[in-house]
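The other protein chains are all here in position, but one chain of the complex has been omitted.
Up next, chain A:
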Amino acid sequence: MAAANKLLGISRCLLGSSRLGVPAVRTVMCPRSSRLGPGHIRAFSSEDKVTVKFINRDGETLVAQGKVGESLLDVVVEKNLDIDGFGACEGTLACSTCHLIFEDHIFQQLDPITDEEMDMLDLAYGLTDTSRLGCQICLKKSMNGMTVKVPESVADVRQAVDMGKSS
């Protein structure tokens, strides 16, 4: 059965949240997002492609290409990148499992962060000065060749806070 192969290699986009009747309320719709249903094949010229290197938790580098306008979560899902637990809330700003660390010069040119992204990012483990949530970052041509780092653990700092409590 294909189910076994599909396990976790699944594309969440294809799963579609509508199955649950759950509206993906806060999903970022990048200007040229490829969140098109099956069958909607668009022709992209090579200029639309952006190459991204992901440094995984174990130090391994995963190289993937995405299209301009796609989010980094889209890339991870569509290219089936083996990053454990990435994108648990499917890009709705309700987890922080898509936390990525950017290079300085790329970080500078990212679109400004919203309060809502910051709220979720606050709970990300291993927060750095150049951290953002991957589901909120859309690919631009100028990002071609950039390297993003997956923080070592996706543990939520709420744990640290919770554990520090007296009772």
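Going forward, a residue touches a chain if its C-beta (ideal position, glycine included) is under 8 Å from a C-beta of that chain, and two chains touch if they have at least 3 such contacts; residues count from 1.
Heads up, the rule we're going with is that contacts and distances are computed from a predicted model.
Set against the options "LON peptidase N-terminal domain and RING finger protein 3-like", "NADPH:adrenodoxin oxidoreductase, mitochondrial", "Polyglutamylase complex subunit TTLL1" or "Rab GTPase ypt7", the UniProt name belonging to the omitted chain is "NADPH:adrenodoxin oxidoreductase, mitochondrial". Note that of A:93, A:133 or A:150, the residue touching the chain absent from this view is A:93. By the touch rule set out above, chain A reaches the unshown chain at residues 1, 3-4, 6-8, 10, 12, 15, 17, 19-26, 84-85, 88-90, 92-97, 115-116, 118-120, 122-123, 125, 127, 153-159, 161-166.
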